[in-house]
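In this view, the complex is presented without one of its protein chains, the others remaining in place.
Up next, chain A:
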Amino acid sequence: MPTFNLKINNETHTVEADMDTPLLWVLRDQIDLVGTKFGCGIGQCGACTVHVDGNAMRSCLLQVSQAEGMNITTIEGLSEDGTHPVQEAWKEIDVPQCGYCQSGQIMTASAFLSKNPNPSDSQIRNAMHGNICRCASYNSIEEAVKVAADKLS
């Protein structure tokens, strides 16, 4: 089995895996970063979203071999102490219900805001529409993205 050096949350991890193993399973099963969730396995729900070189990507679709050499950030590494402005906004608006999709929501929102810190409502919806929340906390998510944008600016 090939070996890969992955840079995750500013630490280097050496893992053995098949070339086409989704990054999600490496994160969860080998590096014990279980904050990133499995939802659908086909990139349609967003629960597995991580940052790859600052871009929000679906870790269920990204093969471990493609992730080598890139800067990967998971929810655990978004901030040292859980005080990233998006996390703070999420708590303030009290977004989560069951919580399961929220890591993915937060990773999508934080990558988006880092590129567009002053978004319009429709830009927010465009950025967030690939992340499914079955509890339908969408109004709160939208509100929290706006609050986070204020915090960032």
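Throughout what follows, a contact is a pair of C-beta atoms (placed from the backbone, for glycine too) under 8 Å apart; a residue touches a chain by one contact, two chains touch by 3 or more; residues count from 1.
Please note the rule applied: contacts and distances are computed from a predicted model.
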item	value
Which of "Xanthine dehydrogenase large subunit", "ABC transporter permease", "CU044_5270 family protein" or "ATP-binding cassette domain-containing protein" matches, in UniProt, the chain that is not displayed	"Xanthine dehydrogenase large subunit"
Residues from chain A at the interface with the omitted partner, ascending	28, 32-42, 44-45, 47, 74-76, 82, 87, 90-91, 93-103, 106, 125, 128-143
